[in-house]
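Let me begin by presenting the structure, written as structure tokens, before commenting on it.
Right, chain A next:
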Amino acid sequence: MKLFSLIPVFVIGVLLLWAGQDFPKWGDVESPASKSPVSSHFIANTGVDTEVPNMVTAVLADYRGFDTMFETVVVFIAGMAVIAILRGSSVGRPRRKDHEVEAEPDLIVTNTVRLIVPVIQIFAFYVLAHGHVSPGGGFQGGVLMGASFILIALSWDLEKAMSRFPIERCLFVAAMGIVLYGGIGLLSMMLGGEFLDYAELEKILPVSREMARYHAMLGVEIGVGFTVAAIMFVLYANLASEGRLKQGL
Partner candidate 1 sequence: MSDPIVVEDIRPLLALIAPWFGLIGIMLAGEKRANLRELITFSAASVQVAVVLSMLPLVLGGSIIEFHIWQIFSYVPMLLRVDGPGLLFALVASILWIATTLYSIGYMRGLHEHAQTRFYSFFALSLSATMGVAFSANLLTIYFFYEMLSVSTFPLVTHMQDKEARTGGRTYLGYLLFTSLCLLLPALSWCYIWLDGGQMTMDFLADTGKIGYFSETTQIVLLFLFTYGFAKAGLMPFHSWLPGAMVAPTPVSALLHAVAVVKVGVFCVYRVYADIYGTEVLSKISGEEWAMILASATILISSLIALSQDNLKRRLAFSTIGQLGYIILGAAIATDRGQGGAVLHIAMHACGKITLFFCAGAIFVATGKKYVSQLRGLGRRMPITMGAFMIGSLSVIGLPPLGGFISKWYLALGALDRDAMWVVAVLLISSLLNVFYLLPVAVTAFFRSEDSEEGEESIKEAPWPCVVPLAFTALGCFALFFWSDALLKLAGVTP
Partner candidate 2 sequence: MENAIAWIFIFPLFGSVFVALSRYVNIKLAYPISVLSMAGALWAGVETLKQAMASPNHEISYLLGGWTLDLYPRGVGIEFRADLLASLIALIVLGVGLLVTVYSKIHVEKETPNKEAIYYSLMMLQITGLAGICLTGDAFNLYVLIEVAALTGYGLIAMGSNRAAAATYNYLILGTIGASLYLLGVGYLYIKTGTLNMVGIREVIEANGLAESATMQVAFVLIGVGILIKMAFFPFHAWLPNAYCNAPTTTSCLLAPLVTKVMIYVMIRMVLSVFGVEFSFESTIWVSWMPWLVVIAIVCAAFLALSQREIKRMLAYLIVAEVGYMVGGVWIYNYYGLIGSIFHIISDACMTLCLFLGAGIILHKCKTTHFDGLRGLFSKMPLTMIGFFIGGFSIIGLPPTCGFFSKWYLITGGMVSGRWEYLIVLMFSTMVMVILFFRLIERIHLAVDESGKNLGKGHGDLGLTKEQTRFDEAPLVMLIPLLIAASTVLIIGVYNQEVVNQIETFLQAYDLPTGVVYK
């Protein structure tokens, strides 16, 4: 069976290699992707359109902001699906004991984490907020934020982390993230533009059209960050405890 399943792998591999024969050269400026007016527009006009120095952020959050919204929704769905599947699924099943260690949280670990978590969280905020200028943005910031809570759960136990960030609140925050993102889109639609046309926000913000886009992008990144951070923690909490939300690893 294992050998049998290798066949499609090889077929696809050969196909992919064969497709490479008329690829553009690596890093070729003449390649269609680089030469196309779309790319040139991104390179030349991002700053003009949105005042955002980091093109990637502008493309993700503005030019293709609709994709990003649904990617955030995908993350949200993943969290909900995991809850939906795991909640109540382990009722009546005995908990496995083979790797459980009965021990107090280790002093050195907890103290280190105590020190490091605030730093991670501040860094997460930095990544999120500074995404306009440097690499980073809502996804990365959110993941970092979620990771900080997971770290707490790893070093103490799940209950300790959940006392800071209960699962109900997680879901609320995650939903709020989407409401924030979609809300900004809806608001700009209500103000007379198309959905996610942030420039229309100039009507309520005391800034130019370009800066309205700039600020709205920050808004949606925060929404993404909310959802991602909360859902990352939800995923971990549910998976680590088979949906019981107790004890964890």
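Here is the rule we go by: contacts are C-beta pairs under 8 Å (C-beta built on N, C-alpha and C of every residue); 3 or more make two chains touch, one makes a residue touch a chain; residues count from 1.
How were these candidates chosen? In short, all candidates are chains of the complex that A comes from, given by their letters.
On a predicted model such as this, the values are computed, not experimentally measured, just so you know.
Asker: Only one of these touches chain A in the complex, so go through 1 or 2 and give me its number.
Answerer: It is candidate 2 that touches chain A.
Asker: Which bits of chain A are touching candidate 2 when the two form their complex?
Answerer: Spelled out, the residues of chain A in touch with candidate 2 are 12, 15-16, 18-24, 31-39, 41-42, 62-67, 70-71, 73-74, 77-78, 80-81, 83-85, 87-89, 168, 171-172, 175, 178-179, 182, 186, 188-189, 193-200.
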